[in-house]
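I have placed the structure first, in the form of C-alpha cells, so that the comments after it can refer back to it.
Note that one protein chain of the assembly has been removed; the remaining protein chains are unaltered in position.
We call the chains A, B and C, going by the order they appear; numbering starts again at 1 in every chain.
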Amino acid sequence: MIQQQQMTVISQRLIAPNIYELTMEGTLVSSMTMPGQFVHIKVSNSFDPLLRRPISICQIDQEASRFTVVYRAEGKGTKLLAEKAAGEKVDVLGPLGKGFSPDEVVRGARALLIGGGIGIPPLLQLSRELNERGVNVTHILGLRTAADVFYEEAFNELGETIITTEDGSKGTKGFVTSVELSDEFDVIYTCGPTPMLKAVMQKYAGKKVFISLEERMGCGIGACFACVCKTPDDGYKKICSDGPVFRAEEVLI
Amino acid sequence: MIQQQQMTVISQRLIAPNIYELTMEGTLVSSMTMPGQFVHIKVSNSFDPLLRRPISICQIDQEASRFTVVYRAEGKGTKLLAEKAAGEKVDVLGPLGKGFSPDEVVRGARALLIGGGIGIPPLLQLSRELNERGVNVTHILGLRTAADVFYEEAFNELGETIITTEDGSKGTKGFVTSVELSDEFDVIYTCGPTPMLKAVMQKYAGKKVFISLEERMGCGIGACFACVCKTPDDGYKKICSDGPVFRAEEVLI
Amino acid sequence: MTNSLKIDLPGLHLKNPIMPASGCFGFGREFSNLYDLSKLGAIMIKSTTLEPRFGNPTPRVAETNAGMLNAIGLQNPGLHKVMAEELPWLDTFDVPIIANVAGTAMEDYVETAKEISKAPNVHALELNISCPNVKCGGIQFGTDPETAKELTKAVKNVSEVPVYVKLSPNVSDIVSIAKAVESGGADGLTMINTLVGMRIDLKTAKPVLANKTGGLSGPAIKPVAIRMIHDVSQNVSIPIIGMGGISTAEDVLEFFLAGASAVAVGTANFVNPFVCPEIIDTLPELLTSLGYEHISECTGRSWRKHEQYTGYRP
Partner (left out) sequence: MTNSLKIDLPGLHLKNPIMPASGCFGFGREFSNLYDLSKLGAIMIKSTTLEPRFGNPTPRVAETNAGMLNAIGLQNPGLHKVMAEELPWLDTFDVPIIANVAGTAMEDYVETAKEISKAPNVHALELNISCPNVKCGGIQFGTDPETAKELTKAVKNVSEVPVYVKLSPNVSDIVSIAKAVESGGADGLTMINTLVGMRIDLKTAKPVLANKTGGLSGPAIKPVAIRMIHDVSQNVSIPIIGMGGISTAEDVLEFFLAGASAVAVGTANFVNPFVCPEIIDTLPELLTSLGYEHISECTGRSWRKHEQYTGYRP
C-alpha cells in the first residue's frame, strides 16, 4: 500500500563524489515488497522546489523499519536532500511502482545483474533477495572512474563482481558491455542510463532481460500521464506505476 | 555602510508567546550606529518566500560584534526564521534606514519612550543610549495581556517602566495612552502599530515626538518606491531610507 | 460541521466545493487506493476526446520555481473507453463527475459532449477550450470570443447536463471571453487553465519539454488566477469554479473571496496526494476562525458590498 509519511533520517553519508547514502526509518517500510521499487521524496516544505524526486530503494531492513537510498546530489532538489541530518524528518511517498520480481528465477539458476552509475543501488537489494532464494548471482558494475566506485564489497559478498571504468582506472576498461563472460545466464537484470540499457538489450538479445527505466515524473502514482513510454503493440506503459521495471520486450525505448 | 552578510546565529529563544529573541554575530554590526535602524533578513535560500523581512535592531553589542532582534513569528517568513538554531547562518542586509537620534536631547533632559507590542524592542537600545548620555528615561510599554510582556526587567533597569495591558491582567488596564503622567517630557519616542502612533501623536500634540513607521517593503534601501508616505508639503518620504523614524510633523500617517 | 461547505451549482449538488482539477487525477483509479473518492465534492476527469490520443513525446513535465510545466498533450483512452470503463467504475463512488471535453474541431467537441453527457454520473461538462499543448484544437477556441461563443452554443444544444467552459489565461482580455461564453449559454466557468511557458536546458541548449512549450501550473500562477477570477466574477452572473495554484484551505478561501463558488486542485495533488481530503477537513475550522458560517458567504467578498450578496444561489 502506498503511504505518505514523515520518515526520520537515521544516517546520511557521502560514499563517492556527490553520491549520498541516506537511511530513513518509519512504518512505511513494511509495504516495501519488491526490489526495484522507488519512493517519491519531497525534499523541502517550500514550494521551491515544488515536485517530489523519484529515488530507487536500495536496501530494506524490515526488522528495523529502515530503508536506504543512494542518490547523486546534482540539481536543486537532491542537493537539499543531501543537507538532511540524522533526526530530521523527510516526507516520503511510497513504495511506488513495480520492481524486479526475484520470483522469475528458480533456486540454482544463474542471474546477471548489470548496473551503471546511479543505476547500481537498486541492484543491491535485488541481489540479496536472489541470494536468499538460492540464485547464483554475478554483477557487472559500470562507472566513470575508480573514485566513483561504491558498494564494491557489499556486491562482492553476494556474488562475483566485475567493475568496469570508462578510463580503465579500475577493473575492466570500457563499458558494462565490454565484459565478456563465458557463462550462460537464465536472466539478466539491468538498471542505468538509457544508452546503457539499449546496449545491454542488444548484447543480450534473445535472453530474458529486465530493465529499469527513468522518466521525468509528475505524480509518481500513474495519474498524470507524464511518464509514459510506448509499447510494441502501439499501446503505452506508465513508468511510475506499470514500471519502472519492465521485460525488455514490453517497451520501446 | 550597508552590508550584506551571512551572519551566525548565536542564540534564539522564545521570550513570550510567538515572540522570539534572536542574536547574531558578524562584522556587519560595526556599522550599526543608531537605535531604531533595521535589518532586512532573507530567511531562506529558497525563492519561496522570496522577499527579505524588515526587522528592527533591538540590542547592539559592539564588543562581541553581536546584535539582537525581537520578532513575532506569524507569517511564512518569520516562522522559518524562528527555526534557525545556534550555529546556522542567516543572510542579513543592513543596517538600514535612519533611527532615533539620541542627540536630540541633552544630559539631564527627560525622555518618554512609548512602545506597543512588537514595537517595544527597538526602544531598548534607544533607552540604553539615552541613559549613557545622562538622559532621564521613562517607559510605557503596551501589550495585550500579562503573558505577552517581555523585557520588563531590562527596561526597569533603565528607568521607570509602566506596563499597560488591554485586559488589565498586568499594570494599567487599557492602552499606552491611558497612562497619565504628571511629569513634563522634553522628547517622546514611540514605536508600535499605526493606530497607537496616531493616538500618541494626538495625546502629546505640540511636543517633540519621534515616531517609527512600518510599511510593506521591496528593496529596503530606497530604490523601489514601495514604502513611501506623504508629507504635509505634498512631497513624500521613503520609510526604508528616509525613516523608519520621523519627527511626527514630517509625515502624514 | 462540514455543512458549512455544502454548495449547489448548476447541475451540481456538492457536499463540499473541493474537487481535483482535470488532468491531475486521471480517472480517479490511482487516488482511490489512497482515500475514499466519495469524500470529494466532485471529480473533474481527464480531458476526453472522441478518439483515443497518445499525447506528446516525453519529457512531458518540467519543474519551475513554485510551479511546473506540462505538455501531456491530452493523452486519454477516447470517448468510447471512458464511457464503457472509466465512468461506470467511478459510479461506484458517491461523487458527481464533471466530464472535461476536448477536441480539435467543433464537431468533435459536439459529438463527445453529446455522448458523455448521457452518462448517469456525469452531472456537468467542462469544455476545455484552453489546452495549450495540442497543435490544433483547444486553445484557439479560447482566445477568440466569437469562436468561444459558437462552440459553447453548439455544445449546449446537445448536452444533457449543464456546461461549464474552461477559460485560458493566455488572453489580453479574459472578461470579454467570459461574457461571450456566458452569452453562448454557458452555465458556469472554470478558470484558469495553464499559462504557456517554456524551460530551456543549458547543457543541450534545447527546450526541456519535447513539445517545447508547456502549460505553467502551481503556486506560481495563483496571483494571475485570483486577478482573473476577481475581474470575471464582477462581469458575469454565472458561477466560477476557480483553480490555479491551490494547495491549502487558505488558498481556497482566497479564490472564494476573489469570486469563485467552488474550486479545483491540480498540481498540488502531485506534491501531496492527500491534499484534497486534507483541505476538506481543515476548511470548516478556517471558516469559523474567520467568522464565516458558510463558505458561500465568501464568494466575491473582495469586491461585493457585504450586505448585497452571500454567494451564488442557483
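Quick note on the criterion: a contact is a pair of C-beta atoms (placed from the backbone, for glycine too) under 8 Å apart; a residue touches a chain by one contact, two chains touch by 3 or more.
Because the structure is predicted, anything quoted here is derived from the model rather than measured.
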For the chain not depicted, the shown chains it touches: A, B, C
Absent-chain contact - pick from C:I45, C:A113, C:L151 or C:I226: C:I226
Among B:R52, B:R66 or B:H139, the residue in touch with the chain that has been omitted: B:R52
Listed residues C:L9, C:L74, C:V171 or C:A264, member touching the removed chain: C:V171
Footprint left on chain C by the chain that the document does not show: 64-67, 69, 143, 170-173, 195-200, 202-203, 205-207, 212-213, 216, 219-224, 226-227, 230, 245, 250, 253-254, 257-258, 290, 298, 301-302
Where the missing chain touches chain B, by residue: 1-2, 4, 42, 47-52, 93, 215-230, 236, 241
Hidden partner chain, residues of chain A it touches: 47-48
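FYI, only the chains that are shown with their structure count from here on.
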Reference chain B; chain at largest CA-centroid distance: A
Inter-centroid spacing, chain B versus chain A (mean Cα positions, whole Å): 55
Centre-to-centre distance between chain C and chain B (centres being mean Cα positions), rounded to whole Å: 46
Residue numbers of chain B (touch at least two other chains): 47-48
For chain C, residues contacting two or more additional chains: 65-66, 219
